[in-house]
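Below is the structure I would like to discuss, written out as structure tokens.
Take a look at chain A:
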Amino acid sequence: AKVKAAFIVSNQANESQAFSAREFVKYGPSYGFNVSTFDAKGDTQVESEIVTNCIAQNFKVIFLNPNDIHAIVPALMKAKQAGLIVGMFSSYLQGADQKWSDFAASSDDLLGGQLAAQQFIKHFPNGATIVEIGGQAGHNAQIQRHDGFNGDKGIKGSNIKVLDFKACQQWATDQAQAIMEDDIVKYGNQIQGVFVHWDNGATGVIQAAKAAGLKNLYIVGVDGNKAGYVQVKSGDQAVSIAQDFTSMVKTSLQLAKDKLAGKTVPAFTVIPQIIYDKNTVNNYPTPEW
Partner candidate 1 sequence: MSASSDSELIISIRDVSKTFPGVRALDKVSIDVRKGSVHGIVGENGAGKSTLMKILSGVYQKDSGTIVFDGEQIEGTTPQQSMKRGLAIIYQELNLVSTMSVGENIFLGRFKEMKGMRGSHAKARELLDSIDCKVDTHKLVSQLSVSLKQMVEIAKALSFKSKLIIMDEPSSSLTAEEMAELTKIIRQLREQGISIIYISHKLDEIFEFCDTVTVMRDGHAIDTRPTLEFTRNDMITKMVGRAIENEYPPRPAKVGGTLMEVRSITTRKLKDVSFTLREGEILGFVGLVGAGRTEIVRAVFGADKARGHSVFIGGKRVPIRNPRDAKRAGFGLIPEDRKLQGLILPFSVETNISMASMDNFSRFGFIRRSLEKGIGERQVKALSVKTPSVRVPVGNLSGGNQQKCIVGRWLEIAPKIFIMDEPTKGIDVGAKYEIYLLMKRIAEDGGAIILISSELPEVLNMSNRVLTIFEGRITGEFDPAVTAVDRIMASALGMKEVPA
Partner candidate 2 sequence: MVLTLRSNPLVGILTKQKALPFILVMLVGMLFSKTRFYTPYNLLDMLNSSSILLILAFGVTLTIVAGGCDLSIGGILVVSGILSIKLQPVMGMWPAILCAIVFGLLIGFVNGFLVVHQKTEPFIITLGMGLLLTGVAQQLTDAHPLPSQISDFMMISNGTFYGLPNLVIITLVLFLLSAWLMRYTQFGRNLYAIGGDYEVARYSGINVIRTKWLAFVLSGGTAAFAGFLLSSKLNTGSAIYGDLTALVVNCGVVVGGTSFAGGIGGIPQSALGLLAFGMLDNVMNMLDITSYIQILLKGAVIVAIIWLDSFAQKRKREAI
């Protein structure tokens, strides 16, 4: 019999997570799991309730993509007490909290931000002025990408200058577009590049730049979804830092299988990010999400 496992999504209305959920269901059986999906609908409170609900339902393993890595801890404590195997997905607990999960498989959002920064440094060896447009304010990925981008291994110390940083209220393309439009009015040709936290946001940024007649903007996004892929291919977007959710899912399942078999597993497995740019993008197939 297959082991009962649950994949708890932070918000299934988000395409990357909807995709991951499908992948879990698809690949689960080949690792010996029967995966059910639960959707926290973007609500931290709901997410912790789903964890306790999974305990009640006698799940053996939960894979979890939390909205808020701090707020989920009390629920994870209960899960651990009940003897569940907890795997963090596309996210990882930090510091002392790490003991409440058995393993984590994630691309490092901090690293994502750093990679983006390095693209800028490479492209503008003599420095540049750019703007940064963040994802949903308060969302873990947004925070990490922002910190990575501006931190030590990011643009800190380089001569890339951020003219303006604003986060959106949601991961909403139109908000990214409105911010970009206002930035263009304010800074005009001073803007040489844009770091936007997600590729669908980049779609809005591209529209704003086109409407304003701004050419040769160096736009870097994160995700590597269909939008990012096409935009890089068509040259509208310079780089997309792509996340590989399929291998993230497979890694998670393998780790859970190992853990069940009593092996020791690493606390944090980094799923490498792929860099799509005009040279590399043709080496990859069109993403499924």
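Per the selection procedure, all candidates are chains of the complex that A comes from, given by their letters.
Some points to look at:
FYI, a contact is a pair of C-beta atoms (placed from the backbone, for glycine too) under 8 Å apart; a residue touches a chain by one contact, two chains touch by 3 or more; residues count from 1.
Just so it is clear, the model here is predicted, and its values are computed rather than measured.
For chain A, the touching candidate in this complex is 2, chosen from 1 or 2.
Here chain A touches candidate 2 in the complex through residues 9, 12, 21, 36-39, 41-46, 48-50, 52-53, 55-58, 67-75, 77-78, 136-140, 143, 167, going by the rule given at the top.
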